[in-house]
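Handing you a structure now.
Apart from one protein chain that is not included, each protein chain of the complex appears where it belongs.
And then chain A:
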Amino acid sequence: MTLRAKMAAGLAMATALVFAGSAQAEPNIDPNPDVTELVINGEIPITIRAPAPDHLDGALPEIYSGWLYRDASTREMEMDDFENPAMPFVDAGIEAWNAVDGSEGKSCADCHGAIEEGMAGVRAVMPKVNEAGALWSMEDYINDCRVNRMGAEAYDWDKQPMKNITAAIAAQSRGMPVNVAIDGAAAPYWEQGREMYYTRYGKLQLSCASCHQENNNNFIRGDHLSQGQINGFPVYRLKQSALVTIHNRFYGCVRDTQAESFAKGGDELRALELYVASRGNGLSVEGPSVRP
């Protein structure tokens, strides 16, 4: 390439930068500074902004709940349980909690007591390493109890009975700070999840970070990109009229890079879940939340 051509291209790039500045929204800033608080039912204050955890090492200046990126009508639905379309599923989950199932004639409540006491704080620390040293998601703990303690059938990871009970359990921790462990036995899983977060998958060669770290607050087509936090899961998606699990969301985001996605309930997505959860350490558990 000639010197002239090089200079022309260099100039073009400099101009491009200037124009990039004016055309693009500013990524990685507070998406909605006017919205100061989220209080559910007028009584559960939710932390929607928090200092970024140290392990992020400045990759995000501050962390934000996905709720902050949604429009006013969607935000309002989440402020009142009577308007939150996920709440009937929470009720169904509580019913299942109290119902006897399986060959041992037991209900969850028989061992854990009322769901309000037995499950308070559990969502905030999931996923976590079990006694045998394996990383387990909430769904794994539930199925372990069902199969090995109740003599009941395992719930399908992504089907309604499981989504109901995880929604009911999440709701018992609303307002508590997410605080997953990333050190000790969790460290290798966390490293695996971090590696995945920054890997540019698929024919579009995009990582989670390409969209949720570099471009949060920008728009991809009509979608206002959030930080991709999971403190609000399971979420009720208005577009799908359904509760959506963490792994279902991850599956879809990887698929949309034109990649071969990862199995829901598989080891890869469990590790990714731990890492993504840890990026939200300090936000409140907010599930079940409402999203477009």
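One rule holds in what follows: a contact is a pair of C-beta atoms (placed from the backbone, for glycine too) under 8 Å apart; a residue touches a chain by one contact, two chains touch by 3 or more; residues count from 1.
Going forward, contacts and distances are computed from a predicted model.
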Since a chain is absent, check the UniProt entry for it and pick the matching name: "ComF operon protein 1", "NAD(P)/FAD-dependent oxidoreductase", "ABC transporter permease" or "Sulfur oxidation c-type cytochrome SoxX".
"Sulfur oxidation c-type cytochrome SoxX"
Residue touching the undisplayed chain, where the options are A:Ser73, A:Asn98, A:Asn148 or A:Gln205:
A:Gln205
So that we can see where the missing chain sits, which residues of chain A does it touch?
1, 5-6, 8-10, 12-13, 15-16, 19-20, 22-25, 199-206, 210-211, 214-215, 218-223, 251, 254-261
